[in-house]
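A short write-up of the structure that comes next.
Apart from one protein chain that is not included, each protein chain of the complex appears where it belongs.
For chain A:
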Amino acid sequence: MPVNLKDLRNRIKSVKSTQQITKAMKLVSAAKFGRAQHNVVNARPYALSLAQLTAKLAGLVSGGSAHPLMNDVSSKVAIVLVISSERGLCGGYNSNVSKQAIKTIDELELEGFKVTAVCIGKKAFQTLNRRRKLVLKKKDEPIFVTENEYAADANVLVPGEGLVSITTPFDKPTNAMATRLSEAFAKLYTDEKIGKFVIVYNKFQSAMSQIPTADIVLPLHVGSASIEAEPIFEPEIDELLEHVIPRYMTSRLFQTLLESVASEQGARMTAMDNATRNAKEMERKLQITYQRARQAAITNELIEIISGAEAL
């Protein structure tokens, strides 16, 4: 069996170094994951309290049309906000969210909407851009928008039909960032430029499982909760809702961003853990092959020496 020992040694060496890299990446994302999860958990009390309060207030306003953001708008333009990551090597994280985005876009188009996909994070943007003609039926080049640009004029986010990429680093999402996004989309909605706003992202479940989710944000549904005694409102309830509803929307966006980041790090951690384990397994197999080949070579040499001695 002519197995080249040198080649095998090189193979083992390269598998080992790959293993080291994946292991390091796993450790890094484990640390980032810890922080991201901490942020998600810390942000929960506010989000929950605000959701309850919003539901209570909205329940008190009869007719269910407590705020313009909750009413239907006749516009047949929809925005799908796709949140993916800037970097790869995180298992199915990006491909899952892209698939979900394409599915959501198809569904909206069946409902008769013209869809604009707005991407945060490079990865889903690249996928959607490759399949732009098929999915969005649009040949126009995608548009790149920075945070300042859409904060100044939200209209840049809806070129009618197409693909927009928001170029914002969002490793550490802040409430200010969520506020800017939420204000821009809320303005488009109240101006009746868009009739639907959906976010597609990976809902954070645990380090092991992230669920690609399409979340309809606008028209805003707040649910309703009953209140024991009607409280005093200062200012009047209509004016108060002007305060509460936009904050509720922002809080939902913020939660989504935080969960996306946690999901990304969780997915990367799991993927890199698997990769490390696979590399270990591969190294073990190669090691056995190497030892067998080495032993075979020695046996061969011995046989040669013995038969040579016999011939004398």
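By definition in this document, a contact is a pair of C-beta atoms (placed from the backbone, for glycine too) under 8 Å apart; a residue touches a chain by one contact, two chains touch by 3 or more; residues count from 1.
Convention: contacts and distances are computed from a predicted model.
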Among "SRPBCC domain-containing protein", "ATP synthase epsilon chain", "ABC transporter ATP-binding protein" or "Sarcosine oxidase subunit delta", go ahead and choose the protein name stored in UniProt for the chain not displayed.
-> "ATP synthase epsilon chain"
Thinking of the whole complex, not just what is shown, which of A:Leu8, A:Ala43 or A:Leu128 touches the missing chain?
-> A:Ala43
Tell me which residue among A:Lys16, A:Arg247 or A:Lys280 touches the hidden chain in the full complex.
-> A:Arg247
Extract the touching residues of chain A with respect to the undisplayed chain.
-> 39, 42-43, 45-47, 49-50, 53, 57, 174-175, 178-179, 229-235, 239-240, 243-244, 247, 250-251, 254
